[in-house]
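For this depiction, one protein chain was excluded, whereas all remaining protein chains were kept in their positions.
As written, the chain order gives the labels A and B, with residue 1 at the start of each chain.
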Amino acid sequence: MNFLPEPTLNSYLVLSAVLFAIGTAGVFLRRNLITILLSIEVMLNAVNLTFVAVDRYLGAVDGQIIVFFVMTVAAAEAATGLAIVIALFRHRETLNPDAYTTLKW
Amino acid sequence: MDALLFWILAALAVIASLLVIGQRNPMYSVLLLIVSFGALSGLYVLLGAPFVAAIQIIIYAGAIMVLFLFVVMLLNAQHESQVAGSEARFSGGAFARRFGAALAIALAIELGLAIRQLQATPFGGEGRPASTVRDIGLRLFRDYSFAFEATSVLILVAMVGAIVLARKERS
Partner (left out) sequence: MLFLIPLLPLAGFVVNATLGRRLSKPASAAVAVGAMGLSFGWSVAAVWRLLHVTPVGGVRAINEVVYSWLVSGRLNIPFELRVDPLAAVMILVVTGIGTLIHLYSTAYMQEETDGEYARYFSYLNLFAAFMLVLVLGASFPVMFIGWEGVGLCSYLLIGFWFTKPSAADAGKKAFIVNRVGDFGFILGMLAIFATFHTLDFQGVAAQVAALPKEETFGLLTGITLLLFLGATGKSAQIPLYVWLPDAMEGPTPVSALIHAATMVTAGVYMIGRNAVLFGHAPHTLDVVAVIGCLTALMAGTIGLVQNDIKRVLAYSTVSQLGYMFLAMGVGAFAGGIFHLYTHAFFKALLFLGSGAVIHALHGEQDLRYMGGLKHELPLTYWTFLIGTLAIAGVPLLSGFFSKDEILAKTYSSGHTVLWFVAVVTALLTATYMFRLLYLAFFGERRQAPGHGAQAPGSHGAHLHDAPPAMAIALVVLAIGAVLAGYVGVPDVLVSGGNRIDAFLAPSFTAPGAAPQVEAAAEEAGAHESGTELGLMGVSTLAAFGGIGIATYFFRRKPEAADALADRFSGLYRLLLGKYYVDEIYDAVLVQPIKRISTLLLWRGVDAGLIDGTVNGVGLVVRGWSAVLRRLQTGSMRAYAMSFFLGVIVILGYYLWR
């Protein structure tokens, strides 16, 4: 079963990069606020993966600590973001970000 | 064995993420994201970080995604609607989508280039034991105790903020 190449750090980094790019695309292309938030979560997970992979490469444990904090902050951010979405939804009855254009001149 | 697991889990994560951003129904997006988290959790185990894997499932998939589910069901957001009007022209139209896609592709390319500059770096130290909760705990509460406390304050603030923001307005 050793016909598949052994995963190196590079493989994990590539995977992480791919996931991050997917998340970015999601932020730009979707027209649903909740889906945008989900895409942001994808991006955060990609970053987490990077940390843990490099952690393993370096033999340290600090990366996991950082992941811990990232998750905490992601939770806080998700909570706040969703609260805002709810508040916005009450005003316009839509989750389309293009409906909210008052942040301008 | 590890290699096979890696490729399976990686493929699963990527496909799930693609579907997350591709689905119309946000409910399905959330569920697919949970699948993706599961795959990532497996990858963490492969990387010898069982603690992170555990809290990924517990917190991310278990708490955050459930929160998302609640909100989706609360708002009954079924599908996306197109907003008419000139405001949508720039950001909702084809130009915006193409530009957004272009940005994402540019990012991917840059990241790829960056990674290619690295030499192939095997992990080495196969026999290294997985990091234990004990190791993490010592580090966390000894060297990062300030950050820990600050984060708890942050969560408190987020909690209060979420309550205030989502409150029904008193007229």
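Going forward, a contact is a pair of C-beta atoms (placed from the backbone, for glycine too) under 8 Å apart; a residue touches a chain by one contact, two chains touch by 3 or more.
These numbers come from a predicted model, not from an experiment.
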Omitted-chain contact residue, chosen from B:63, B:96 or B:155: B:96
Positions on subunit A where the hidden chain makes contact: 24, 27-28, 97-98, 100-105
Residues belonging to subunit B that touch the chain removed from view: 87, 90-92, 96, 99-100, 103, 106-107, 110-111, 113-114, 117
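We adopt the following convention: only the chains that are shown with their structure count from here on.
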Approximate Å spacing (C-alpha centroids) for the pair subunit A, subunit B: 4
Subunit B-touching residues of subunit A, taken from the complex the two chains share: 1-2, 4-15, 17-32, 34-35, 37-39, 41-42, 45, 48-49, 52-53, 55-57, 59, 61-62, 64-65, 67-69, 71-80, 82-87, 89-90, 94-99, 101
Subunit B residues touching subunit A - in the complex, by the definition given at the top: 1-4, 6-7, 10, 13-14, 17-18, 20-21, 23, 26, 29-30, 33, 36-37, 40, 43-44, 46-49, 51-52, 55-56, 59-60, 63-64, 67-68, 71-72, 74-75, 77, 80-83, 87-88, 91-92, 96-97, 99-101, 103-105, 107-108, 111-112, 115, 118, 120-125, 128, 131, 135-136, 139-140, 144, 147, 151, 154-155, 157-159, 161-166, 168-169
